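Input: a single structure, listed below in structure tokens.
For this view, one protein chain was removed and the others were kept in their places.
And now, chain A:
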């Protein structure tokens, strides 16, 4: 009998991924039934298309201390399934990790070198990054099928930046970035289907199909900007509004290594420092400005020092915890009224600059492979979670499957949604009360514009 139990318990442990130990059969059977729950087809899959909500996170494990996260005001989405309601003994609820020290400029101290990560946070970051990854790969696929047209700048490889920054700021803070914006659109609360529908130019898209890849917006997320460097003065302006209104919010303004050489950035740095605006300038240094490597474009590749009189941090952008700690540090700096701060995130993009760039004419495939194998942000997080027993392989796999399904459904929606009606061509040019007449291609053809 005991041998039978042992055999069953071993088998169940292997299936459920729990560490084998002295456990009663009943506990194991409970575990097995939960496992069956996990792998059965999910109940409610579709999310309401217009719901703006944060990326879904699994509810806290039953029995674990309710950790205060910055999103306590968000309710779980309908149809949320219990991923795991195990007791504490199975997964480590929290662990502390060593992270890379940040180089600092004009700062006495940098962000802490150890970061705490709870199981929930780990799964949430994993989910966010994996969703962005799968979404970008799906966009790549749709582009190759010519369902998405125009320009499409993909974010895969840089997911830790978006996930880390979002983890460190509040939903009421503001964020503005350049054209490689799909990741941030997602972390700022837009659903996958709205993003993909915007890429395909359909009416279900977040900008009603009128903007496309580079122009996606959400509350407290100002896009999505096509012209390089143009978003940086805007970010300072948003920060000024926060300061003026005294609402303790900050603005995160992102730009790339290519944009770091634009004149308007330096104008902005001057204004932000002069007026001590609560603005975090983030340079996402992915080593290439389209096809030009940073050494060939910039006289100084220490982008975190380029603000000169503005303090700066250089952060490992492939490690989501590093990004989070640095962003928290920077946010505290701004909220304390110390003025702007620059964060250089050293990251990498796997795709080329855009879909029309193969990405291998200015860098070797070996280099891309190396980064993928050694510093992939999702793999790094996964390793941490698994090696510290904070999650199981099956659990993560289950999350992957879920995400794949969500992205697939979103792509289906994006492909089948109708295009915006022709009236939209002329709407929202101006803000006008009575409808405005818009001159058309011929003197007698006039269209109506409402806004």
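Keep in mind that, in the parts below, a contact is a pair of C-beta atoms (placed from the backbone, for glycine too) under 8 Å apart; a residue touches a chain by one contact, two chains touch by 3 or more; residues count from 1.
Following the convention adopted for this analysis, contacts and distances are computed from a predicted model.
Taken from the listed names "Cell cycle control protein", "2-oxoisovalerate dehydrogenase subunit beta, mitochondrial", "Dynein light chain roadblock" or "Transcription and mRNA export factor ENY2", the protein name that UniProt assigns to the chain not shown is "2-oxoisovalerate dehydrogenase subunit beta, mitochondrial".
Although one chain is not drawn, the whole complex shows that of A:107, A:234, A:290 or A:386 it is A:290 that touches it. From the options A:215, A:287 or A:404, the residue with contact to the unseen chain in the full assembly is A:215. Where chain A meets the chain that is not shown, the touching residues are 141, 145-147, 149-151, 200-201, 209-212, 214-215, 226-229, 258-259, 261-264, 289-292, 296-298, 361-362, 415-426, 429, 438-449.
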